[in-house]
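My structure is below; once you've seen it, I'll send some questions.
Here the complex is missing one protein chain, while the rest keep their positions.
Think of it as A and B in the order they're written, each chain with its own count starting at 1.
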């Protein structure tokens, strides 16, 4: 599933070879009865997007309906869940499907360097600062300016009239037009994903990209991780302040405003026109509806409906937050009366 | 008003030409009855500092007294507020003065690159690290050390015996003596200012500077934005830790201590000798008095008088914070008794 411009894929492996390899690394892996060990597996994928020559994993009954419809040719799963595999999907039975999947991803993507491409291509009027490094395969659109000592990894695409600040690092990303990245912005590095492994925590290969749509602005020293599977997306016209963290697979809608030092954990869905205050923290996998507002320094632990305003830690409707604070203040005054 | 060493100004424009241009971009702009459309306007400015050939904006009755005394030759304002323009100040009537002002600033400052200057000037004993880039017009004082791969934009001034760390970026700033900037510090990039524009959010040109006084120390990967109009100032002897955010037009007094990951939003006034704990957030436009102390992780939403200590989210006097917490703990214990 990984974009072959950005990731070097090994394989294919037969299902039997994968079983041998993963079994040796993680304590046993067995092709389900009746499965074809000679099936050629070419890539890892998710339940949703894997195809007949891909392998996915299934470890959580909450995804049973999606799993019933998977087109994956093979699936890492547990003995208990293996009977749920639909016809055409061979179960590869393991103890811990997530760990086995991470090991499989390492097998298919053993080299974390992007492929070497052709000479970089520059549109008219591009300016490249002193000491900036532009790797092979990069395209830079007309009128773009790359700051001094910026590092543009292979084979990033940058649109027209962008301003990439000094000391910025870009990797595995596609960038629209008129995007402004201030100094020290880091885009496209590995997301933060680990599973328990044979010896300590095992890194889950991060095989997605970052898509930054047109007219986005990102403040100094902010960080946008690339997706694990699938992409991290910053919607058109979004404005992001300094020192903001955007985790892997986050999708930010168009025209959002995200104030300094906010952090959005992995796989969140942020709607259009959302306002996120400074130092807000948003837990992983949450959904924030269009035009919602999150007051500064809030800690979001639940979804927010479109148009709502929330505040607090944990964040709750803003009127409730202020009322509860008033209650505490009143009770404290009463109890401390002489 | 912008420092011509740092910003390239276009114009002048006649008031009539400005009206045509802004009107086309934002849905109508009209010189008030009796106003002179041939007035030559040379720059944008604030109500306070604009002169007879400058244009300011007025959109908020709270500033009516200041507006009555403005020396601006012209002013973007609404039909309702236009009658308040003092003699000598021609109203240019628009629907949204702030948006029109941002558009006017774009007209006067269409090129965000600093002017090209003469060869950089280095005092005796200056050391420049490998890969560091020092742009035209820069002055570096005697004994200063510039780290490897640092980027010093045109035409920054650096005082004597400063230590500028590796991978630092400096732009549009004036720096005193004996200043220490640790690696990855970003100074002088655009502040975070936007208004609703014809298509999405419109960037407000950031036309101020950063002034860092002598004996300041700033920790790794901290960010100090330059002012929008006027300057961001870090007072003499202030010590700032890692990953701190200082917004545009913030003024920090001398000898403050600001602990890691604190964030100070735009236009705050921080007194002398203030102590700001780690991960504190300070909302925009607040004033913190001399020697005040803000406990770590507080969220400041009101001014703090000189000498006070506050804590909490929102921050309140520290005794009140602890008392309120004790009340909640006590009531919870009482209600959970068997």
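Basically, a residue touches a chain if its C-beta (ideal position, glycine included) is under 8 Å from a C-beta of that chain, and two chains touch if they have at least 3 such contacts.
Just so it is clear, the structure is predicted and the values come from calculations on it, not from any experiment.
Student: Which is it among A:228, A:265, A:288 or A:310 that touches the chain not included here?
Tutor: Answering carefully, the residue with contact to the hidden chain is A:265.
Student: For a quick check of understanding: of A:73, A:205, A:247 or A:289, which residue touches the chain that isn't displayed?
Tutor: A:247
Student: Which residue from A:59, A:186, A:249 or A:293 sits in contact with the chain not drawn here?
Tutor: Considering all chains, including the one not shown, the answer is A:186.
Student: Which of these touches the unseen chain: B:97, B:237, B:253 or B:289?
Tutor: B:237
Student: Please identify, in ascending order, the residues of chain B that touch the omitted chain?
Tutor: Where chain B meets the chain not shown: residues 129-131, 147-149, 163, 165-167, 180, 182-184, 215, 217, 219-221, 236-237, 239, 241-243, 254-255, 257, 259-261, 278-279, 296-297, 312-313, 325, 328-329, 331-332, 335-336.
Student: With the missing chain put back, which residues of chain A would touch it? List them for me.
Tutor: Against the left-out chain, chain A lists 112, 131, 133, 149, 151, 153, 167-169, 171, 184, 186, 189-190, 192, 194, 199-201, 203, 221, 223, 225, 243, 245, 247, 261, 263, 265, 279, 281, 283, 299, 313-314, 320, 323-324, 326-328, 330-331.
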